[in-house]
Structure formats: C-alpha cells, structure tokens
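With one protein chain withheld, the remaining protein chains of the complex are depicted in position.
We call the chains A, B and C, going by the order they appear; numbering starts again at 1 in every chain.
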Amino acid sequence: MKRIGVFTSGGDSPGMNAAIRAVVRTATYHGLEVYGIMRGFSGMIKGEFVRLDSASVSNTVQKGGTILKSARSQKFMTKEGRQQAFDQLVNNGIEGLVAIGGNGTFTGAMIFEEEFGIPTVGAPGTIDNDLYGTDYTIGYDTAVNTALDCIDKIRDTADSHDRCFFVEVMGRDSGYIAIPCAIGGGAEIVMIPETQMSVDVVVDTLQTGWKRSKTSFIVIVAEGEEEGNATNVAARVKEAIPQLDTRVTVIGHIQRGGSPTAADRLLGSQIGIAAVEGLMNGMRNVMAGIVDKKLVYTPFTDTINKKKLINQSFMRMVEILSV
Amino acid sequence: MKRIGVFTSGGDSPGMNAAIRAVVRTATYHGLEVYGIMRGFSGMIKGEFVRLDSASVSNTVQKGGTILKSARSQKFMTKEGRQQAFDQLVNNGIEGLVAIGGNGTFTGAMIFEEEFGIPTVGAPGTIDNDLYGTDYTIGYDTAVNTALDCIDKIRDTADSHDRCFFVEVMGRDSGYIAIPCAIGGGAEIVMIPETQMSVDVVVDTLQTGWKRSKTSFIVIVAEGEEEGNATNVAARVKEAIPQLDTRVTVIGHIQRGGSPTAADRLLGSQIGIAAVEGLMNGMRNVMAGIVDKKLVYTPFTDTINKKKLINQSFMRMVEILSV
Amino acid sequence: MKRIGVFTSGGDSPGMNAAIRAVVRTATYHGLEVYGIMRGFSGMIKGEFVRLDSASVSNTVQKGGTILKSARSQKFMTKEGRQQAFDQLVNNGIEGLVAIGGNGTFTGAMIFEEEFGIPTVGAPGTIDNDLYGTDYTIGYDTAVNTALDCIDKIRDTADSHDRCFFVEVMGRDSGYIAIPCAIGGGAEIVMIPETQMSVDVVVDTLQTGWKRSKTSFIVIVAEGEEEGNATNVAARVKEAIPQLDTRVTVIGHIQRGGSPTAADRLLGSQIGIAAVEGLMNGMRNVMAGIVDKKLVYTPFTDTINKKKLINQSFMRMVEILSV
Partner (left out) sequence: MKRIGVFTSGGDSPGMNAAIRAVVRTATYHGLEVYGIMRGFSGMIKGEFVRLDSASVSNTVQKGGTILKSARSQKFMTKEGRQQAFDQLVNNGIEGLVAIGGNGTFTGAMIFEEEFGIPTVGAPGTIDNDLYGTDYTIGYDTAVNTALDCIDKIRDTADSHDRCFFVEVMGRDSGYIAIPCAIGGGAEIVMIPETQMSVDVVVDTLQTGWKRSKTSFIVIVAEGEEEGNATNVAARVKEAIPQLDTRVTVIGHIQRGGSPTAADRLLGSQIGIAAVEGLMNGMRNVMAGIVDKKLVYTPFTDTINKKKLINQSFMRMVEILSV
C-alpha cells in the first residue's frame, strides 16, 4: 500500500481533526502518501481529493469540526455512485481508506469493500458514544463537558430564581451524554431512552423534593427519551405542579462544536495512528477503538449489530446523589 | 443613615454578586451596617433579612447568579404589600436601599419612596443593556461573551456541513446582544427589533452569498425581532431556498448565567460603591451608571422614560464585514 | 457504624468537592451521619468537625479546591498527635473515615488504624495521577485540560512570532500530565522523569525541524524532569542554537484549581459512593479506584509500594505525531 485516503462522514465531532492529523502524520512516518477526501462519500464520488502532508495538519489538533468537511450522500447508496467513487480512487491511486464517523459510515464502507475490494479501517467519530467496540467515541468527552458547562450556567439562574429547569441534551438512542450531565450537573432527575421513566415518577420526585424545601431543580432529558422531549415533559409537569416555575433549555448544536478536550485529542490521536497501522497490516472492515486502555479492532458487523449497554450503576448514582 | 439594605430583583445577571459585595464592603468601610434582603420585594415584605459583613461576601465576586436570590412580587404592586415592606424595614432599622435590577425594579422603588420616603439608589443589573443612564449594564458583557462562545461552537458545525444556522439570542426589545454577536461571530445577517429587516432581505442576502460560493452562513436573530423568532425565520427561509440546509439554535437561559467577565466584575464593583456613597450623600430615586468612563446618577424617571439608542454605525459594520 | 468523618489532605485537586458531596449523600442515603473534618489531620487533632447533611453539599459539585480545606500536619507524625486525633474522634462518636488525598495521606491513615483501630477508606485525590490502584486520580483530567488550554494560548504566540516555547507542567515524579499535554498540544518534544532524554536530543530534534523549515516549536517539560526544569533546559538549548527565539512558561498552580471536568466530577462521585459503601462493608486501609471501568479496592500497602507505569506507547505517539 502506497497511498491512502482519509475522510469524515456523518455528524461532525470534536477530535475529528486530531484523528485526521494522526492519520496524516502516521502515514508520513511510515512512508505512505495521504489524500484527504472532502465531504465524505459525496466528495469521493466527485473526486474532491487533496494531497495532505505533515504541514497540512499543523495547528489543527485543537480545532473543532472537521477540516475535511462532512456531508450526506444519497448517491453513494446506489451502485452507480459507488462505481464512480471506486473509479475516482483508482484513478488517484488510493488503495486504502480511513473512515472517521459512525455506523452509517461503516455500513457504506463495508458494502463498498464487498463490491470493490477497497479496504477501510474505521475510527469512531461521533459525540453520542453509542458505538460498540470502544469505551469512548471521539467527541463524546467534549460534548459532555460542553453540555455540563451550559448546565452550570443554567444552575446559576435556577438557584437565583427557585426554578425547575428541564435541560435537553443530545443522544437520540442512548443516555450516554445525559448521565454524566446529570451526575456532574447536580441534577435531581435524568430521563434517558434506556429506562422508561414516566412523567409521573418525575412529578413524584419533584414533589418530594419540594416538601423537603428544595426550591430549585434540574431535570436532564435525553433528546430521544421515550416520554417525549424536554418541552413536552416540562408542560406535563407544569400541569401536575402548577406552582413550579418551569423553564426549558435545549442545548442542541452547541454540544457538537468547540475545541476538543484533552481526552478527545488523545483518543483521536491514538485511533488515527491505529487506523493507519491497521490498514498497513492488512486489516479491513474493522473499527479501531480503545477498550480498557487497550487498542482493539472490532469488525464493522459487530459495531453495527452489537449494542454497547450503559452502565446500570449510573442510574443508581443519580438516585443516591440527589438525596 | 446607619443601616442600609441591598437586594436584587428581576432576572439575574452575572456581576450582581460583584455589586452586592461592593455594596457590603463600601458600607462597612464607611461604618454603615448592611442587610441583605432575600428575593427582592417579596423578601422585603416577608422580612427575609440577613446581616452581611465583609466576610459574608468573600469569594463571591466570581460567582454567577445572585446570592440574594430574585423573585417577582405581585404583592408589592399593592399598597398593602408596600405597607408591610415598609413596616419590616422600619422594624429592622433599615433607612436606605440599594436596588440591583432593571426598570421594573426601579419603578417599584420609586413608588415606594413616594409613599413611604425610604430612599433607594439603583444599580443597573440586567443582561439586556437597554437602560438609559449607563453605557453598559451589569451582566451584559458576560451574556455577549457567552452567546459568542456558543456561536463559535456552532460555526464549527456550520462550516463542516455547509449549513445555514439561525441563532436566537436574548434581547426582547433591543439588538444590544445581537449586534456584537453578529460582528464578533462572523455572521452574515443580524435581525434586531430596532430595524425591520424583512425575511425577503434575508433570503436575498443568502442567495447572493450562495452565488458567490459561500457555503455556510450564520444568521443572528434577536428574540424580540419583529419578523418572528429564529424558528419562524428559518422556516420561511427554507421555503424560499429549499436547497439550503438550515438549523436553529436558541441559546436561551445559558446566556444568563456563568462567572462574570472582568468588565462585569469591575462595573458591578464601581456601581456598588457608587450606590452606597450616593445614598450616604442623600440621593434617592437615581440609578448609578458609567457613561463615557464617568460615574453618573440618572433619575429613575429618565431611566424609565428615555430610550438608549443603539449605535446605527453597528448595522453598517455588519454589512461591510460580511462582504 | 453510625457516624463517619470525611477529610481532604495533601494538595487540593478539582473534583474533591464532588467526592465530598458523594460521601455525604451516600452516607445520608444509607442512614449514616457524616462529619466534615476541616484541614485534614491537623483539624482532626484540633477537633474541627462540622456536621454535614445533604443540603451542606448543594451546589458544590462544580467547585474547584476543597470546601473542607487541606493542610499539612507535623503533629500527626507524632504518636501524641495521633492520640489527640483519636480522642477527638471518639468524643465525637466518629467510627470510620474517608480520606481524600494521596499516598502521604494514606500512610498516615494506615499507621493511625494500626495504632487506634479507626478504619479508613481512601479516595485518590491528586492531580498527578501517579497512584497505583486506579486508572485516573480525581483532579487529573481537569489539570490536563487546564494545562492544555494554556498551551493552546501559548501556541498562538509561538506561531505568530516563530518562537520556541518551553512549557513546564506539573508532575514531580511522573509524566502523566506532560504526555497528554504534548500529544494534545501538538508539541514537538516532551521531557518526562520516566525517560532520560538529554538536552542534546532536544537540540538535535529542534535543529532537524528547523532545517525542515519549521519555525515554531513547543517543548513540554515535566517539573520533575531529570535534566532540570524548563528554565534550565531553555538556557542550554539557547546556548546550542543561539538563533532560536526561546521563551519559558511555568504553568504552576493554575493547573491545580478550577471547576472540575465532567470526568473528574463523575470519578469523584463514583469513588465517594464506593468509599462509604466500602466502610459500611467493613473495609479498611484500602483505596477505592476505577480500573478498566470496574470499581476496585486496593490495599494502601499496594498504592504506596507499587508503581503505576506510564504507557510506553505514548512516547512513540509523540514521536510519530511530530513528524
């Protein structure tokens, strides 16, 4: 293998640039050439390739977003689109790929490999942390810290005005972001997709607190929560406890950007190195991850089909800590 | 005057604690006693008074929110409520007040003074900066920096995905927060209550940019904007330019909290000192403010009736800088 | 066991308050009483005890430093001092202790237990991360992020002026802080106690970079580094390469404070809970830690005598990434 390509796909996450930088420098270190593929599969089809060398990624490790940009590609879902992508890679002499993204990205890469034989090693780049095969995904730590920083600010107002804030954080299918936000943000309640806490339980908990003369509350709601999002929950709670002064904040896209934390820069760097060295060692259709401090490569079939379960003890922690 | 009271009222804002600290220490420095009145007029009626000395306000200058809490009081709008408040003050020997808040607070204080003769000096504590009689209000600088920090994060995603973000910032009646967010956040468009920019103009500007191959955009919308809030504007723009990938973020209450900036700590401190020294010099029904680096006391009738106009040159700046 | 005490000892670290809060709330949850012991062993000897309940630790999870304060105690190193401490505990009905600190603290607690039988469970509270028995210590993640934030700022100036900055970070006996700062900060070189990189190697590396037309450099130096601290190293490099524009920054105590990161709040909370439940289960002379996501209790004799080795692969990472 003499030349590889690297791209980011799916939602951007902080630390993607650290991973790109590590891919470029590791390839350079080992004598490989690297091309950046702009806008994921979309740019691959159009041949948006940029030669990257060590200097190209100087001063990027601390940057949020992705310097290679990201986009969705309907066309790559067609055989014709993938054929075009393959032709572009062949014409440019690209023999292997590092794909930074999530399961959507890995699924595309796997189909592509089956059809055209171009090997891909994946890097888990998503703030959601819901990928099997790695303890943490690149961007997760930053997203949690950003959300927590927002919650710290909201608590100032909650305390000053004796209010109950419902704060919606990201995490469509899992409570990975919500849980540390609740524990670290001193929240009284956390509603996540994995449990099915009813609004009645929320109401009960708040009323119990109210009787113990607690006057301000924070309820963390994961966006994918079964009982509906923060605005819905707040409305139903307000109906049940009209004297409660409720407010809603949806943190939203703020969680997705910003300079990556130390942990995300380190993780992005580790995985970027591992992805290139994996490719060099003949791997394909696997994702590089860190589990229990050790580097592991997990088949895409597992990252896609297996579910990383949230630690049940965290739910108990929220209960104990809001005593 | 031997004993004064200090309270915060209306929405909390960062730097209120710096002002409270300055009030307490200035009073102490001049040999006055100080009581903190909890929850504004509401606590005044109930007699929620706390003796404060120099040590009470140690380690508070950097804290967001207000250690004296804030609340609305329907009761203070009645003569009966104000009579109770007066009785509480008299029983506790409180002869003058420092009121940290906005025009709602000052109106209450002015009526109270007319009826019962208790003098109040006001301090402009609000993130909105829409008070006549001071260049900046306490909390404004922090709110702008917090919003800008959020916009910086959003720009990471806007750039990475070639998207158009509509970001709603606070400021019901004025563009004071929106304008520096637009200039400092590199926004293409800013919609504020003072101008009446139609959605058509927004659409035109975005289309012009699009043709010049700009691919990501940020539009700042002040919450009070005539053409409707960010969600509405975004929907109408999307209708007009369907190929635009639009997203909305409402920064909301996050802007209200957090540790105050240097400017807000300094301003809160200056005004806290001035408020106490104003009271000692026999002032009443005035707000202490800083205009052109000089301390000024403005009658409540002016802060309430006069409008602080936004610098028109700022609108021109947004136009030039988004060239 | 009906009543326990909790104290912090040794250097303060961010997340100690999250641990104290967890100790208090877990004890409350299980029906135990908790006393805070001010200023570590020093306050134990003097009987500086404060009853803590759930409300005492409200709004502390986000605070840096330690609300229980910390101090060194020469007196506790004497039998007489420990006798007084024991008497104070007995007089106040305190039957078990949670000690938040490092090996100095644990050694004291172990001797105390041998002499007087008061059981202690330890929590690893130090920014240095050099404690055997836990993957991370409470405060480490925050310290690294704070240092990295400083390095990001320094890089702005290094780049703008084509300079070489020598940045000294904490970590007297280990490179745990220096390593992620180097990887995440995009440093060219890292000097840590575990390796013995000579200044000659530093000079060689910088000269090689210079020839490849690199114009700005960052060298991270752990304070305990064998070849001398940052100021010494910089002086010797300047002698060897006079044309290099060198500067030194010692981050120092800034690394020790500040609001804890999400990871430190979570870790402090987990370990605080575990410490109390350990005590309730009859444990003594052990430290609660998290290893590979699992809660483990490690005997003080091991935390004191065994060395947690730094991952050798990290040194290789710095080399690859600065290509």
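Here, a residue touches a chain if its C-beta (ideal position, glycine included) is under 8 Å from a C-beta of that chain, and two chains touch if they have at least 3 such contacts.
In this text the structure is predicted, and so the values were computed from the model without any measurement.
In the full assembly, the chain not pictured is in contact with B, C, by the touch criterion defined above.
Of the candidate positions C:23, C:85 or C:150, contact with the unshown chain belongs to C:150. Across C:160, C:243 or C:312, the residue that sits in touch with the chain not pictured is C:160. For the chain left out of this panel, the touching residue among B:68, B:183, B:202 or B:304 is B:183.
Interface note for the absent chain: among C:21, C:69 or C:284, the touching residue is C:69.
Listed for chain B, the residues touching the missing chain in the whole complex are 18, 21-22, 25-26, 28-29, 54, 58-59, 61-62, 135, 141, 144-145, 148, 152, 155, 159, 180-181, 183-186, 259-263, 265-266, 269-270, 273, 292-293, 311, 317, 320-323. Although one chain is not displayed, chain C still touches it through residues 8, 11-12, 14, 39, 63-66, 69-71, 146, 150, 152-157, 159-162, 165, 247, 249-258.
In this text, only the chains that are shown with their structure count from here on.
Fitting chain A to chain B on CA positions gives a rotation angle of 180°, reported to the nearest 5. Ranking all chains by how far their C-alpha centres lie from the centre of chain A, first place goes to B. If you average the CA atoms of chain A and of chain C, the two centres end up 28 Å from each other. Look at where the CA atoms of chain A average out and do the same for chain B: the two points lie 35 Å apart. Averaging C-alpha coordinates per chain places the centre of chain B 39 Å away from that of chain C.
None of the residues of chain C touches two or more other chains.
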